[in-house]
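Only a single protein chain was left out; the remaining protein chains are all shown in position.
Chain lettering (A, B, C and D) follows the sequence in which the chains are written, and residue indices restart at 1 in each chain.
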Amino acid sequence: MNEEIAFWMLSAIAVLGALVAVRKRNLIHGVFALMVFFAGLAGLFLLLLAEFIAAAQILVYIGAVGILLLFAIMLTERVAGDDGRRMTSRGWFWGLVAAVAVFVVLLLPPIQQFPSPEHARAIEPSVKELGEKLMHPYVVTLEVLALLLTAALIGAVTAAQGVRMPKEEDSPE
Amino acid sequence: MSPDLVRDILIATVPLMVIFPTLFAFTTWLERKALARIQNRIGPNKVGVPLTRYGGRFSLFGLGQPLADGIKMLFKENIVPRDADRLFHLLAPILALIPAMLVLCFLPIEFPWTESLLPVQAFLLDGAVIFFFAITGLNTLAIFMAGWASRNKYSLLGGMRAIAQMVSYEIPLVLSAVVVVMMVGSLNAAEIANAQAGWNWFVFTPWGLAAFVIFFIASLAETNRSPFDLPEAESEIIAGYFTEYSGFKFALFFLGEYIAMFAISGLAVTLFLGGGAGPGIATLPWLSAMWFIAKIFALIAVMIWLRGTLPRLRVDQLMGFAWKFLLPLSILNILVAGFAHFIPQENIVSKVAVWVVSLGILYMAAKGLNQLNRPNVRPRDYKYAE
Amino acid sequence: MSLLGGGILKGMAVTLRNFVGSYFDRDRLTTNDYAWRAGDSLPQHAGEYPKEEGEQLRDTTTVSQYSRNFPMLLHDEGEAMDTIRCVACQICERECPPQCIYIEKSTEKMERGGNKAQFYPAKFDIDVSVCMSCQICVEVCPFDAIVMNSQFELSTSNRFGGLLLRRDDLLKSNGYYHKIHPEEAAARDRRMAEEKAAKEAKKKAAAEAARKKAEEKAKAEAEADDKKQEDTQ
Amino acid sequence: MSSATATAPNYELIQQDGLDTGLLEVSMGPHHPSTHGVFRMDVKLDGETVVDLSPVFGYLHRNHEKLAENMSYLGSMPFTDRLDYFNSMTNNWAYALAAEKLVEIEVPERAEYLRVIMAELTRLVNHLSLVGFFVNDLGALGTPLLYAFREREKILDLFEQASGARMMCNYFRFGGLRNDVPEGWLDRAREVVDRFPVFLDEYEKLLCENEIILSRTQGVGNLSRDLAISAGITGPMLRASGERYDLRKVDRYGIYDRFQFRVPYSDGDVGDCYDRFIVRMLEMRESIGILKQALDGIEHGPVLGNAPKVFKPKPAEVYGRVEAPKGELGFYLIADGTPKPYRYRVRPPSLINLTVLRDMCLGQKVADAVIILGSIDIVLGEVDR
Partner (left out) sequence: MTLHHYLILAAVLFCVGLIGVFTRRNAIVVLFSVEIMLNAANLNFIAFWRYSENPALLHGPLFTLFAIAVAAAEVAVGLALVIAVYRHFKTVDLESMDTLREE
């Protein structure tokens, strides 16, 4: 019972957050709605007893990705962030149709297996185990991931910094 | 929901929501009083028993001041700038308060009435410490929200400063906490506190001391305290992100800021200062909570003292300090802690040797980083013309 | 090689010393407690601050006998208007830099304490919202009639006329002057007495001289008369 | 850490590094906590970096010069107090000096000594408060400022006892002083002067080695010696840029030739905020030396020569100047034979020192603009007149 109330509330939060995020014209409002979505999802993770993932979700998505998005918006838009006419939707109808089609396709596996086969097992969540798993079988993955992150960060900095080329208007004509 | 669960949750959370705001009121008085004395003033000493005609007669060292301030704040006009984003302007102070209150749950304070409700205690969560850091990070958003929603350039500058600062300082903060997590082998706040029972506080180890210093400095920045109070730098950008706030919304910001101070000091106490450990808790278990809060206040006293002494850094120096000084030091500290852990420390000689070597390495590294970062900054000599 | 963070630690030592010192060293604590509670003993610097509510706020004075605030008109002992020193010569009105003094001279002269009859100010207004306390009126006054008051509780709810002090508001006795500025008042009285004495001496001397002259003249005339008489005889 | 160069940086170069985002125009002032009065800086910011800055002033214009042309010579003496309201004594002195040149009045010996004592006490007050405000602008929450004000109170008490007012003293007169100091004043002054170094030691310990202050002030707001000289900068600001120039040594007005004192100046050619801050700290020590000598040398005597209160000088032009704490303060008078000056002109050091604000601020952070303004040491009463 408790779990059901929590599930419906959290899924409502997540869906609403996601909808507002993709449809809101004001980008800053959109980002904050996106964070509501992330928070709702973190709640769902907690509900599924994946507490470390929930913490990581908050830490990475809200704490880092959200703020990165805010920075990008502040850098690219005019300070107020209202995008007005320029950002109107394109192909609203066909987009919706495509999305619904995909939704139907995604629904196929659950519908085929109706009624639901399994029920959740009782598990004892442990961050320690997760850590040990990361260290023992998945250590190479972890290292590769670390390398990827480093490379991505360096790439991001380089891309954002831009190549300093001599501007044409600088040369005396 | 079973009524028992609801009762347990209420017992676990309501006291936190009563005790800490009360302590907040006391802390504002303490801060005003201490700052006044540092500056050779008297400080609030008039408001005694508010709402009575004896207010001035029994002044009680001005202890009624916070209540009077609160009443004043409540009745002040709520001003929203015409162009402001009204929704976000309203949400920001609330959002500033929520994470601060939320993370209080992760502090392993053992109040006498909490013994029976262990299952609902959040600090027993397996990832309590990482949750703490995750939720503290939300504060940043509230500050940005306030800065952006106010449609004020000073607010916006303050908000952007807050984001940059808090994101940067979270890294040394977490990395210095990693040392402790590494030693205990758990992210569980209660386990970390229990590992330091007696006088085995982590601050009494060389790596613990260094980590504590780094953690404390970074926590000053996280809570926007002097000398890292750039987001609200009064002499540069008026009041930063809450320039356009008045009345109760301002009070909420203020409350959120102080609760965040309690929370981060509480985490420092948990990680380095032995949690509720202290003399006398074996016979009187409820003393543990007292010790915990006393330690929090000791840290806050140091924060107030620093605020009364130091000017603030510039924004580029602030970022440089986080990335070029604290971050390498905290990484080095992890290495030092690892080495210190594997060196046997049976007799006093080896203990002293570990202390000297660890702190020596860290100090020389700090010195070197300082030399690298500020090569030409030193007092100068001046000449005189007759 | 100095200690890393040593400057900050030194600064913290200074503030700590001030924190502790503010409890023990009265010299460090410069703030004075002006608004104290009824029944307590007055702070040393409080001067004549009203001890009870309802006491005339207008008679308060400031903390130091040297302080000056706005001008006031002096009168000697006795009924205020009978002994007013001002003779409405209007020098102060002319010299006042912000021109905040307004004087109307009386139409007829008035007898006052033993001296010869003089004009007096029918109106003497000072707009203290304009006055800048420069004391030039005091310096130029040849009659020592205007001096500086030190009363500072002048706030009023009337923004137009409230700060315009009339002649009767400005009139204060010499005794009051002695109370608020004892040294200055004593010096001024001494100088006035000296001047008066000098004047009287001069007058006396002049009278003496006149008398002598008259005598001489009379004598000369008498002599002349005698001569004449002799001549005629 | 940004290494600022001595010359104003070329903004085109700065902009290429950044993201080429929009500039933020901020109007700092006139009601901003650290513009030291009703002063406004129109700042263009790229992020936090100052790209352009134009000072806007005149909010406190009170027509000082024109008023004085319609007033007797004595009448504008109290108005000079209001120029630089921190240093009314030196303002008085500069004006008195100019008028005394006009009518050739001798100043009695005791008055000369008292003038020196008052001027040096004023210098202490000004430098103290300046350092306090400066560190306050750095963000030190008023602690150094309140220590400075604690000592300033003692000196203001002395001023009050001598002149009756704490700030608008109006104490100097043509040919001397308005009145003699009360009995016991010199002893009280000596007590204050003797205890001052104790405070100064404490102050230096609090501020001069603080790492944050060092890194905030060094290399910030550089003013080269050449620029300082060509812009007509005077006072401690000029000496911080490395030029040895002090009117007390150059003009030797009053009786400054009788005292032993040194003029601190910066050795390098940097002239940053740190130099300006330390030069003022050092000047305070020298002022104490002068004060001690003056308090030893003073003798009894009259304080006011027999100068008339209202006079009609012969047609002439004079310029009287003193080393005010902020720089060279001069009064230029043209007399036309009437009791009022034909032309009355003030050379305000605050205004002229302010002219280099833009050159010092470009390319610095917005937080630096605030402390650069603080280190210039302006008082808006004098800038706007």
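Here, a residue touches a chain if its C-beta (ideal position, glycine included) is under 8 Å from a C-beta of that chain, and two chains touch if they have at least 3 such contacts.
Given the structure is predicted, the values throughout are model-derived calculations rather than measurements.
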- Residues in subunit A touching the chain absent from view: 3-4, 7, 11, 14-15, 18-19, 21-23, 27, 30-31, 34, 37-38, 41, 44-45, 48-50, 52-53, 56-57, 60-61, 64-65, 68-69, 71-73, 75-77, 83, 86-92, 94-96, 98-100, 102-103, 106-107, 109-110, 114, 116-121, 123, 129-130, 133-134, 138, 141, 145, 148-149, 152-153, 155-160, 162
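What we mean here is this: only the chains that are shown with their structure count from here on.
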- Message: C-D versus B-D: which interface comes out with more C-beta contact pairs?
- Response: B-D
- Task: Round to the nearest whole Å and give the separation of the Cα centres of subunit B and subunit D.
- Result: 42
- subunit A and subunit C: spacing of chain centres that average the CA atoms, whole Å: 80
- Message: Rounded to a whole Å, what is the gap between the Cα centroids of subunit B and subunit C?
- Response: 59
- Task: Two or more other chains in contact with one residue: find those residues in subunit C.
- Result: 8, 11, 14-15, 18, 28, 30
- Item | Of all residues in subunit D, the ones touching two or more other chains | 24, 143, 147, 150, 206, 208-214
- Message: Give the list of subunit D residues in touch with subunit B in this complex.
- Response: 1-2, 24-26, 32-34, 45, 48, 135-143, 146-147, 150, 206, 208-216, 218-219, 244, 246, 249, 262-268, 274-275, 278-279, 282, 365-368, 370
- Item | Residues of subunit D that touch subunit C when the two form their complex | 71-72, 74-79, 81-82, 143, 147, 149-150, 153, 157, 160-162, 164-166, 168, 170, 178, 182-183, 202, 205-214, 309-310
- Item | Sites on subunit A touched by subunit B in the complex | 1-2, 5, 28-29, 32, 35, 51-52, 55-56, 58-59, 62-64, 66-67, 70-71, 74, 79-81, 125-128
